[in-house]
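Please read through the structure below; I'll follow up with questions.
Omission of a single protein chain aside, the complex is shown with its protein chains in their original locations.
Think of it as A and B in the order they're written, each chain with its own count starting at 1.
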Amino acid sequence: MNNIVGKRREPLSDTKLLMTITISIFVAMYLLAMALLGGGFLHPQQIFDMLNDNASLIIVSCGLTIVMIGGGIDISVGAVTSLVVMSCVLYLNNGGNIFVAALLAIGIGLAFGLVHGYLISYLEIQPFIVTLAGMFFARGMTTILSVNPQKVTHEGFQSLRDVKIEISWLGYTAKNGNLVPARMELGVVIAFVCLIAVFILLKYLRLGRCFYAMGGNQQSALMLGINVKRTRFLSYLMSGCLSGISGFVFMMHTGAGNATNAAGMEMNAIAAAIIGGTLLTGGVGNVAGTFFGVLTLTTIKKIVVSSGLNDPWWQNITTGGMLCFFILLQSVVLSRRNGKKK
Amino acid sequence: MNTKKKFNLSLGQLTIPIIAILILVVFNLIRDPSFFSIGITQNNDGNSVLSGNLITVINGASELAILAMGMTLVTAACGGQDISVGAAAAIAGSAFVKILKSGDSISVGTVILAFLFACVVAMIFGAFNGTLVAVFKIQPMIATLILYTCGRSIAYWINGGATPTVQSSIITAIGGFIPGIPVPTPVLIVVIVAIIFKLVFHFTSLEILTQSVGINGSAARLNGINSTFIKLLSFIILGVCVAVAGCIGVSRLGLINHETLLIDIEMDTILAVAIGGNNLGGGKFKISGSIIGAYVIQMLTITLYAMKVSSTDVKAYKAIVIILLVVIGSPVVKAKFEKLMTKLRSGKAKETVKGAE
Partner (left out) sequence: MKEDVLLTMRHIEKRFPGVLALNDVDFTLRKGEIHALMGENGAGKSTLIKILTGVYQMDGGEVTIEGTPISIHSPQDAQNNGISTVYQEITLCPNLTVAENMFIGREDSAWIRHKDYEKRADEILEKLGIPTRGVTQLGRCSLAIQQMVAIARAVDMKCKVLILDEPTSSLDDKEVNMLFKLMRDLKAQGVGIIFVTHFLEQVYEVSDRITVLRNGELVGEYPVEQLPQVELVAKMIGKSLDELSNLGEKNEKAAEKNDVFYEAESLSSSQALPFNFKIHKGEVNGFTGLLGSGRSESVRAIFGADKINGGTVKIKGENVKITRPIDAMKHGIGYLAEDRKRDGIIAELSVRENIILALQVMNGFFKPISRSESEAFADEYIKVLNIKTASRETPVGSLSGGNQQKVILARWLLTHPDYLILDEPTRGIDVGTKLEIQKLVLKLAEDGVSVTFISSEVEEMLRTCSRLIVMRDRHVVGELKGDDLNQAQVMKTIAGGEA
């Protein structure tokens, strides 16, 4: 009667399956690029560059993954990032201190998250509209603060920016014979900290599992005794907080505030999450997958450029094509799985 | 749900948009009584045309109004939003320009051909989105994310990376004024599109079928309705609207710039549909609501400009107004309001001798 025999192989959960597909495709793509295109792909620095450039995207994508797992959406993340950058730049240039600037960044993010969470969870307004308004508000406030780009002149900050973690053995020899070590910015470290923190939250903390439950079946979550309103509120709060952190990291990378910062970041984050196996309908998703989603998006762009397809439209078209591929793949894989089971 | 209608002056769905417009109008009149004065001036070509803030609002909202009409249909049938309309309009505009520039001179015939080509292209992309949604059952917002990402690049590719300009009096007339007609042409086009929608609803059963599919897909099926077809059709019709909007946009400027043509208009379009009282989750709809919604948004923008708010800051104020509108319209707030009204009413009823309502 007990047919639980030893170590039976457990079929992958939906989340894990999608993530595995993504990682496989990413690795295959990268290897192919290394083989066929060579050049920059052969140097580990390539990956570090990708990380350096996208640290803030990784951070907001974590936040978006949380919200999407819970069945919602947050399209304000790019705008909030931009507002945070501008605010912190102005603050620092007016003689502020770095630590307080960091708090300011998180504070602004939390403020947005709070308002979004309240309107969506307790007033039951559609997330799309609320975060759309948030996006408008943040973009508008950015230009109200300053229409013109502002560079950071704070000395302490400059030195912070210059901090780079060097890994010499992953470096390469430049044309002039010098050994150029692989360089990683501080922002990437912060991004990894966020990734790990969110990973732990989603896997090992009760709140994280509640996000999954709420996204999987809201009615059931309610019946199982989960405070759905509070859980939803917290998911948006976290997304806001992460947007704040992302803004600070963005500032560390570019050193300047600009009205057009992080334009379109929200859609990139959503795309990264989708490619990484997060479903918009909720209940399925994983930050590890999202991380690879970001890498996949960036790799595609780099492949396109390296292939000599210089015309800028190719990047977007291949990104769009990739997105289409993943969306269809998800839809087909999941319907096969869930159709067979019954 | 129906008690709300009783309170709202029995204007039903159109209450919020109409009230919003009235508030804006009154606000402007208080601020500047001459705000809405309409005059006749001579434009560059020496024609007599209407001018004034009111005209600017109505004129400027034309593309938005047309897109909002199509978006209403998609929202109603599919319960989701198409976020690719701006990018698709850029594609349509590029296709339009490509045909226009293919010959030596631009005649009315060329323009018509170019427009038809733009329509076909836009309808094909609409069908693409529609297939993902109707056949593969993918959520509209996700499905249209694809075109959102690469649409403008496709537009760019159509014209080989250039931003070609178009010199033609016909085009200028389309984007501006037809000699002898004081009303701006885009406004006329809006009227024509609205009339076409009305005719379509009159000569086909599209309206009732769309609403049924959106309200109760299961019941719709059991009445023999082909939901897949209706959803696909809604996207194709939106495609036509996209083509029209794109062509107008191009005609205004006399050139196609894939980066900037109707940029960010998808968000405004969805807003227009929502302000128009339509349920973003699908179902019953009123095209007229979305049209009014489009003008509300435009009026708001112009009002802010008139108050010397810079174009970059406008977004922040827009956001506040939107939030106010949706908060008032939220189910929780409405329910609390209902309770309040019932308390007041029952308070009054106690005063009358007969308690029975």
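To be clear about the criterion, a contact is a pair of C-beta atoms (placed from the backbone, for glycine too) under 8 Å apart; a residue touches a chain by one contact, two chains touch by 3 or more.
All figures in this text were calculated on a predicted structure; none of them were measured in a lab.
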item	value
Contact residue for the chain not shown (choose from B:Ser212, B:Thr269 or B:Thr303)	B:Ser212
Candidate in contact with the missing chain, chosen from A:Asp14, A:Asp49 or A:Glu266	A:Asp14
Hidden partner chain, touching residue among A:Pro44, A:Pro149, A:Pro181 or A:Gly216	A:Gly216
Sites on chain B contacted by the missing partner chain, in the whole complex	1-2, 202-206, 208-209, 211-212, 215-216, 218-226, 283-284
Those residues of chain A which, in the complete complex, touch the missing chain	1-4, 8, 10-11, 13-15, 203-210, 212-213, 215-217, 219-221, 223-226, 283-284, 337-338, 341-342
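Just so we're on the same page, only the chains that are shown with their structure count from here on.
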item	value
Rounded Å distance between chain A and chain B, as computed from the means of their C-alpha atoms	32
In the complex, chain A residues that touch chain B	73, 119, 122-126, 128-130, 132-137, 139-141, 143-144, 147, 259, 267, 270-271, 274, 280-281, 311-321, 323-324, 327-328, 331-332, 335
Residue ranges of chain B in contact with chain A within the complex	81, 132, 136-139, 141-143, 145-154, 156-157, 161, 267, 270-271, 274, 280-281, 310, 312-320, 322-323, 326-327, 330-333
